[in-house]
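Read through the structure below, which is laid out as structure tokens, and then see the notes.
And now, chain A:
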Amino acid sequence: MTPLDFLYAAGAAWLAAALAGLLIARTPAGLRACCALSAAGGAAAAAGGGWSLLYGDTAVVSLGGPTVTGGPLQLQATSLAGVFTALLGVVAVAIAVYAPRYHQPSAGTSVYLAAYNLALLACLAVLAAGGMVTFLVAWETMSLACYLLILRHPRDLAVARGAFWFLALSEAGFLLVVAAFVILSTKTGATSLALIAARAAAVPGGWRAAAYLLALAGFGFKAGLVPLHVWLPEAHPVAPADGSAFLSGVVVKLGVYGIALFAFRLAPPAGSWPGLVTMFAGAVTAAIGILYAMAERDIKRFLAYSTIENAGIIVTAFGAAMTFHAYRQQALWAFLLIAGVYHVANHGCYKTLLFLEAGVTEHAAGTRDMDRLGGLIHRLPRSAVIAFAGTLGIAALPPLNGFVSEWLIFQGLFQGFRTGSHLTGILIVLAAGTLGLTGGLAIYAFVRGFGIPYLGMPRTRPAALASEKGQPVLGPGLLAVVCVALAVGAPVVLAALSRAARTVTGVSLGPLLLPGNLTVIPAHADFAAFSPTYLAVFLVCALAVPAAIYLAGRPRAGSARVPVWDGGIVSFKPRMQYSAMTFSAPTRVMFDALYRSAVSVTRPADDDPAGRSGPVHYEAQVSPVFQRYLYRPIVRALEWLADLVRPVQSGDVNLYLLYVFAVILLAYLLGAV
Partner candidate 1 sequence: MTAATADELRKAIARQFGRSLHIRTLDTGSCAVCEQEIRLLAAPHYDLHRLGFFFTPAPRHADLLLVTGPMIRAFEVAARKTYDAMPGPKVVVATGACALGGVYPADPFAHGTVDAVLPVDVWIPGCPPSPLALLHGLGVAVGRLAEKVRDLPFTAPDHPERTRGDS
Partner candidate 2 sequence: MTLWFIRGLRRGVVTTRYPARPDPSAASLPTPPAFRPGQLTVQAADRLAAVCPGGALRRDGRVLVYDVGACAACGRCAAEAPHAVTASGAFELAATARSELIRRIPLRGEAS
């Protein structure tokens, strides 16, 4: 019995769910059955993934003979993929519990669910792939299934555009990934990932670095590294909420998995500069991601940019790990791998939670625009509490899990001086500083992301009438519980991750990570220490102090209760509140060089004889810098190239016959030679 058996079970369940989705999901009972199968698959995947952390790498299993793609299917459950598989399982369960209350049974939903479960299966195959061809086939299937997933409402132009961006960039990334794999397999003479990993050291350093960089770029398209991220803010808002949750929670993480696969197993680079490049890419991505998030009013676009930010943080951790490895700091190498992977699990949980809650908000209040919401904490109390747990997590505030994983990453980066090289140390410190800026901006952004829709007064009538009746609560609630468990049970989780890191890197951290007493230390005993469990317990107990003061100081007879001091305003209007854009105005002003906002103000003429004036219209548009200066020129260049080649396809049959003749002649000549 190996973890791979659990993955088989999960795969079978998801295949069944996909078929069920296609056939019976047009009725409510069928919908629920399909989701139940999906949840069962998720549970199996979570169990399998968790077990493979502890079990280590299984053997490579070859299934079947030559397939369409020319080779048997090779499957292997590895430790590195263990966390990602567990995350996939947990997210699948949460979405399966959420979906029946979110979707209406219909033809479109049944196609959607089939595509979704196919995507789950494909993701599982990517994570369990033991061979190059299996990996690539699974990867491409995942991209296509996700494309169908996003295209839930194909007649909507915005949806079609968003899905198209996703597909185009996925294919571009795929090409680069194929190139990377081809380099490695030709240089090592193997197609099985385990063999490639074993022979990685024999590949010449230059080719290894080339393969790694191609993989970084190729998987970077999927992970959302700047400037390859543009599909995220286009595709996430237009997909259904659970589809967006799946994209952010799992698919982006698969891009990160690909980078980790190449960085730690298949093509660990020789010098330190690939690691520094990765770290730089990650830090820039994180900073730019959160800065763009500050300028967004649409909740889902905001969350999409936040995903980009977190993917940047994870990639920074991996890059720093590679740098430390190049300088023989093996303990920190393993430590940052653990920290990065832990952040993957954490972010997967709370980002999925936030997207599911965004879906609840959209259905309850009818809009995704933060400036049309407000006061939802009174209308949707349970959803607000769950969303708050997710917000605490993603803003990396103690005692939740985001804080623990970001603490670990920061502590790893702060030890840059151990590399012994001044330049590298300075670069690592710069990366840490950028992540610090990102962390601060993330808190600011999520105060806005939670405060504007949930707190205050409703800004529009639909928001004032929002109702929690019939909205899914259990799915996101489950994820909130998992977040808390990951935080309080951090020592347990880290112990498991430490076992996995030992399998991947060969370095056993043991007491260098968990010296006992539920404390965590960053790979060196003399640097820092903290206990997530005790911190969580302490913070909850510390709440007892203000609670006691409140209870003791409650009004006694003879004292008066008066309303909160509000500046003496007679009646509050919702328009007196902060709006999402005014709250983030200081950031937008300070970083205007990045946003390059185009502002237009129109006011009615000031020369009305009666002194009347009308509404002033203010419009500010953040420039789509990457589309305008990177993608548009590339697309134009490709179109120019295509125009150049067009005469070849003249449509003239005689010309085509000439082509056929010429090619046959050429073949004979070559054959003769």
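Operating definition for what follows: a contact is a pair of C-beta atoms (placed from the backbone, for glycine too) under 8 Å apart; a residue touches a chain by one contact, two chains touch by 3 or more; residues count from 1.
Picked so that all candidates are chains of the complex that A comes from, given by their letters.
Nothing here was measured: the structure is a model prediction, and the numbers come from that model.
Student: So which of these touches chain A in the complex, 1 or 2?
Tutor: In this complex, the candidate that touches chain A is number 1.
Student: What does chain A use to touch candidate 1 in their complex?
Tutor: 560, 562-563, 565-566, 568-570
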